[in-house]
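Here you go, one structure.
Note that one protein chain of the assembly has been removed; the remaining protein chains are unaltered in position.
What follows is chain A.
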Amino acid sequence: MKRRRFTNSNCLSQASGAIFFLILGALVLFPAVYTLCNSFMSPSENSRYYAAAMGQNENAKAAFHLIPDAFSLEGYYMVFLRSTDYLMKFWRSLFLCLAISAGQIAVSALGGFAFAKYPIPLKKGIYFLLMALMMMPVQVTLVPNYIILDELKLLDTWLALILPMMFLPFGTVFMTQIFKGIPDELLDAAKLDGAGTLQSLFRVMAPIGKGGFISVFLLSFVDAWNMVEQPITFLKDILRYPLSVFLASVNQVNFELSFVCGVLAALPMLLLFFFFHEELTQGIELSGVR
C-alpha cells in the first residue's frame, strides 16, 4: 500500500470518490433496505400505505415510506409463528436447493478429477461441448429438459427440478480448472502410499480444492434458490412451487405480509453473502480464468 499524500487535489478526488460511491451504493442497497425497514411495519400500517399501489384502493395514494410509524413485529409473528405455511415452504425450498447443490458437487468432483488428471477419449471435444452448454441460457435447455422429463414421468415432481440442475456442466468445468492447478507429483506420491482413485480424490484433491468446492456450492445454490423458469414449466401444481415463485402469489393475496416474506426469502442468501463473501468473489473471478 502506497502512503497517501494529502495534497489538495488528492483530498478533492477522495471526497468526490466517496460521494460517487455513496450514491451508487445507496442505489444498489435501496431495494433490500426498503424491504427490511418495511418488514417492521404492522400489516395494517402496510395496507394503509400500499393498498393504493396494489390496486386495492382507488382513492388512496402510495407514499414513500421508509421508516415505520410504529415499530411492530406483527408481520414476523404472522409469517413465522401464526401460520406454518411460509416456514414449511422455506424449509422445503432449502432442502430442494441443498439437494441440487450436493448433487452438483458430487458430479463435478468426479468429473473434474477425470477431466483434469485422466485420459479420456475425445476429451477436448467433450470438454468444449460442456463449456458451450454451460453458456446456454435456460431457455435453450428448457424444451429438451421438458421432453425427457415427460418421457421419464418425472414432471410435476421435485426430481424434475433437481436432476437437470445437478447435472449442469458448470461445476465440472470449474473443478477441472481447479484440479489442473494441483501438481501430478502429489497424486503420484499418494499412489505410492497405496491410495486408490477415490482415496486420492478425497485425501489429496478435495482438501486442496476446498475453495473451489465452496464456490461451486455457492453459485449453484444461489442459482437454485432463485429459479423461476423451471418450476413454472415443469410443475403444474402451484402448491409444489418453491419459495422463489410462491412469493409472487403472496404479493397478490396477502400483500401486507410480502415484505416479511421477502426478508424470509433473502435470509439464506444474506447469510451466504456475508459469511462467504470472499469465496463468492473468488468463484466469479476464477470463472474468468480459462
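As a working rule, a residue touches a chain if its C-beta (ideal position, glycine included) is under 8 Å from a C-beta of that chain, and two chains touch if they have at least 3 such contacts; residues count from 1.
In this text, contacts and distances are computed from a predicted model.
Hidden from the displayed complex is a chain whose UniProt protein name, among "Sugar ABC transporter permease", "Beta sliding clamp", "Cation:proton antiporter" or "Dehydrogenase", is "Sugar ABC transporter permease". For chain A, the residues in touch with the chain missing from this view are 13-18, 20-22, 24-25, 27-32, 34-35, 38, 50, 52-55, 58, 60-64, 106-108, 110-111, 113-115, 117-121, 126, 129-130, 132-133, 135-148, 151, 163-164, 166-167, 169, 172, 197, 222, 225-226, 228-229, 232-233, 243-245, 247-248, 251, 255, 258-259, 261-263, 265-266, 269-270, 272-273, 277, 280-281, 284-285, 287-290.
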